[in-house]
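The complex appears here minus one protein chain, its other protein chains still in place.
Up next is subunit A:
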Amino acid sequence: MYIKLVSSDGHEFIVKREHALTLGTRKAMLRGPEIPSCVLSKACTYFTYKFCYTNSSTVIPEFPIAPETALELLMTVTFLDP
């Protein structure tokens, strides 16, 4: 039901398996680069956002990202499925 993702600085993020269930994410979990917690927490929030608003008729709200996080995301997120 849940999987645990661990950041390079030791934060553990527990997310629903079906939210994070993409090939890229699983590959990243197994042998991907170390991802800092500021990036991983944003990625986990994104998993829920994407799951919630895919194939939904509700208006999709903005997904806020701080500029400094955005750069880090660009560097690491290629390892997670877009």
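The criterion applied here is as follows: a residue touches a chain if its C-beta (ideal position, glycine included) is under 8 Å from a C-beta of that chain, and two chains touch if they have at least 3 such contacts; residues count from 1.
Here, contacts and distances are computed from a predicted model.
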item	value
Chain excluded from display, named as in UniProt, from "SPRY domain-containing SOCS box protein 2", "Myotubularin-related protein 9", "General transcription factor IIH subunit 1" or "Neuronal-specific septin-3"	"SPRY domain-containing SOCS box protein 2"
Subunit A residues that touch the omitted chain in the full complex	43, 46, 49-50, 53-55, 57, 60, 63, 65-67, 70-71, 73-75, 77-78, 80, 82
